[in-house]
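A single protein chain has been omitted from the complex, and every remaining protein chain is retained in its original position.
Think of it as A and B in the order they're written, each chain with its own count starting at 1.
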Amino acid sequence: MADPVLALNGLRKSFGALKATDDVSLTLRPGEIHALIGPNGAGKSTLISQIAGKLQPDSGTITFRGRDITRLSTAQRARLGMGRTYQISSLIPEFSARRNVMLALQARQGHPFRFLRPVMRDRALLEGAQAMLARVGLAGRASVPSAELSHGERRLLEIAVALALEPACFLLDEPMAGMGTEGVGKLVDFLHGLKAQAPILLVEHDMDAVFALADRISVLVYGRVIASGTVAEIRNDPRVREAYLGEETA
Amino acid sequence: MRDIHKETVVNLALGLGLLLVPLWALWADQPFTITLATRIAILALAGVGLNLILGFGGMVSFGHAVFFGVGGYVAGILSQHATSGVPVLGLPGSNQMLVIWPVAMLVAGLLAAAIGALSLRTEGIFFIMITLAFAQMVYYFAISWPAYGGEDGLPLVLRNRFPGLNTMRPWHLFVVAWGVLMVVLGLMAALRASRFGAALMAIRQNPERAAAVGINPYGVKLVAFVISGMVTGLAGALMADLSRFASPAMMAWTMSGELIVIIILGGTGRLFGPLAGAAILVGFEVTFGGMTEHWKLWLGLVLLAVVLFARGGLIGALAGRARHG
Partner (left out) sequence: MTLALIFEQMLNGVQFGLMLFLMSAGLTLVFGVMGLINLAHGSLYMLGAFFCAAGAAATGNFWLGLVAGTAAAAAAGALIEVSVIRRLYTRDHLDQVLATFALILILSEGTKMVFGPFPLYLNVPPILSGTVDLGLTPYSVYRLALIGFGLAVALGLWLLIGKTRLGIRIRAGENDREMIAALGVNIRALYTLVFALGAALAGLAGALVGAVQSVQVGMGEPVLILAFVVIVIGGIGSIKGAMVGALIVGVIDTMGRFLLPRIFASFMEASDASGLGAALASMLIYVVMALVLILRPKGLFPAHA
């Protein structure tokens, strides 16, 4: 089996007495969608924050593309090829959709210390951004400030920004949150195609979407991974049914 | 797009107005008015420096007067050593503006790098207090260090020179200050439209997002802070020449407050905002200062009203909301 793109090894993070991340190890292999599920408060967001570099784990290591990135900053991880989206849309509000994507493109192309050449006359950036927006179906909304986009459009723009980084892996934090059924259906199709480009670590509450998309699922409860396996294995795991799915259906 | 167009018209009017008023004063033989216009241009330049980090970058530096004062002292010290012929740090002094300006910018830039490197480890209220505290540190140093006048400040016997002009004549000095302001405003416009400007404005709005696409917020902010300090330092060198005096008062905390006031009155984050703000402030001082000795009370009330009820400043009122394509 190919080497994992991303590997967490024995990650721990506590806030006072609360063990938000308790000895978590998992991997993301090329070409797969690995879904991370768990009830609210299970520590999913804390875990994503550690992978993305917003929080430092107390112990354990994070390896990305064969390199230990545990101590790197968020920006360094992004430049190594980690593309993330946020649970609550987090864009540059006054920038248009186009400029949000251009920002990601310019950062990928290297250092931001170009002081005099105007970005809005940079054809490579403009055309690159337009292509990314077209891929997620936002080509017609390129000039709209991101604060004025609809909720669903902002979720798509988040993905376009992540695409622009041409990442080696995607961290998608609840991309379906707040989207209508139709939107979720389209997004499921889109992510299905996306995993060929780079593997996806997917945190998601929408179980139908997870079961439709995931190659593997890990279940997080109280900071621990209590089960990990294929869709069928997870569906039939009694511990998972008790700890998590049971609650959902009850 | 209409808003941008409107703002361009306002900017043109401000830039040309600042040129035409002293031109009229030259014709009408009103040298005091020319000096006021020079003061406006120099204060505007200092504000343009601060506007880069405060308006575009969202960093509220409450100690920017320190760069203004340091620029002033560089002009005063170099000029004093040029007169006395005694070298300073092994180098000869100079009374040439074209030598003094780069030195003032270099010294202010180095100081900004040191202050910025420490202050930018924090944000919000900490940043405000720490920039203020470091400025006080240099202020007290200037007061208690006797070699260059201490508390009394450092007079410039003659204004420093600019090739082809007689800087002792108000109109000539005005042309120098106006020219520098316009060049710096042009560079600032280019900077704002560049990749660096995009990164800086993105960090102001959402630093976490900027980091997630691979932009290092600390590095970008520090570079902006240094450029900002250099521009304000250049303004300080010009101010020392205008008043023929470099003094600790140039870096007093009230001066830092005035620089922020200039930006707010003109319109935060607007390219020509500092010019509008400086014109309002100097105009207010001249108009009401002649009527009552307590004009600062009225300034306070006006400022309070602007903050509470009229955010956007003059350019916001004239040109509408700012937009970024």
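Here, a contact is a pair of C-beta atoms (placed from the backbone, for glycine too) under 8 Å apart; a residue touches a chain by one contact, two chains touch by 3 or more.
Note that the structure is predicted; figures quoted are calculated from it, not measured.
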| item | value |
| --- | --- |
| Contact list for the unshown chain, restricted to visible chains | B |
| Touch with the omitted chain, as defined above, among B:91, B:106, B:137 or B:317 | B:137 |
| Residue among B:88, B:303 or B:318 that touches the chain left out of view | B:303 |
| Of B:99, B:113 or B:129, the residue in touch with the unshown chain | B:129 |
| Candidate in contact with the missing chain, chosen from B:31, B:102 or B:257 | B:257 |
| Absent-chain interface as seen on chain B, which is shown | 54, 60, 62, 118, 121-122, 124-126, 128-130, 132-134, 136-137, 140-141, 143-147, 253-254, 257, 260-261, 264, 268, 294, 296-297, 299-301, 303-304, 307-308, 311 |
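Operating definition for what follows: only the chains that are shown with their structure count from here on.
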| item | value |
| --- | --- |
| Chain A-chain B separation of Cα centroids, rounded to whole Å | 43 |
| Parts of chain A lying in touch with chain B, wherever the complex brings them together | 52-54, 73-76, 78-79, 84, 86, 90-96, 99, 102-104, 106-108, 112-120, 122, 143, 145, 161, 164-165 |
| For the chain B and chain A complex, residues of the former touching the latter | 187, 190-191, 193-199, 201-202, 205-206, 208-217, 220, 223, 323-325 |
